[in-house]
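Here the complex is missing a single protein chain, while all its other protein chains stay put.
On to chain A.
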């Protein structure tokens, strides 16, 4: 029971803080786009007509990298750097689930861009996010580095290009310097780490080792179900999200042929020689 009261206390405190932060310059907004994808543990099956993967009756969850992004934004809020965390998602009505999940984790607001069942591609998403960045005026946009379904790894980069903001991809550590209005990001690159310092507003895409996402409390999950979401359509924003790339066919990788058991070292050597491996 103790937990309950303390939870309510902090909830109201946060509300009051928002009200006192009336000066716009003081508020520090973080925009976090989240994507609903097939759960990481599910075995992916290709549709028989090769148009895509089977999504009907498949367990869906928040893209793990986006979860990391949400967690990072919430940690920024808890550390006092950010005043508001806004979660955004594009897609049919079912994506509200992912937005609510982020709200349950600790995001303040949710925006749902209703696109129906239309197939979305990174460029379209980046255009929508650009419009949102112009209207919401976030100081930071934190994204997952890629979605685990299409593995495009493009949205953050395209968004940075469209907005002409500095970007740091594959972040494994983020330090905000509010006084200088800059952010220091450590990136994971081939063979080491790279540290960038950039002026805000900026775009950051998260890598796997940035943090460990928390689990939402059940109580917050129930609360998030009642949260008001701002619903907009791409038409409202005046954005064309039509696809520029056509998927010709989606196919399963070739099945691997089984290995054989060898009894002796000689046989191994023989086989390796046969396949010209030694």
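Here, a contact is a pair of C-beta atoms (placed from the backbone, for glycine too) under 8 Å apart; a residue touches a chain by one contact, two chains touch by 3 or more; residues count from 1.
To be clear about the criterion, contacts and distances are computed from a predicted model.
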item: Chain not present in the shown complex, as UniProt names it (candidates "Exoribonuclease phosphorolytic domain-containing protein", "DNA replication complex GINS protein SLD5", "C-CAP/cofactor C-like domain-containing protein" or "LYR motif-containing protein 5"); value: "LYR motif-containing protein 5"
item: Selected residue (touches chain absent from view) among A:148, A:162, A:198 or A:227; value: A:148
item: Contact residue for the chain not shown (choose from A:226, A:255 or A:274); value: A:255
item: Touching residues on chain A - with respect to the absent chain; value: 1, 40-41, 61, 64-65, 148, 190, 208, 212-213, 215, 218, 221, 253-256, 272, 277-278
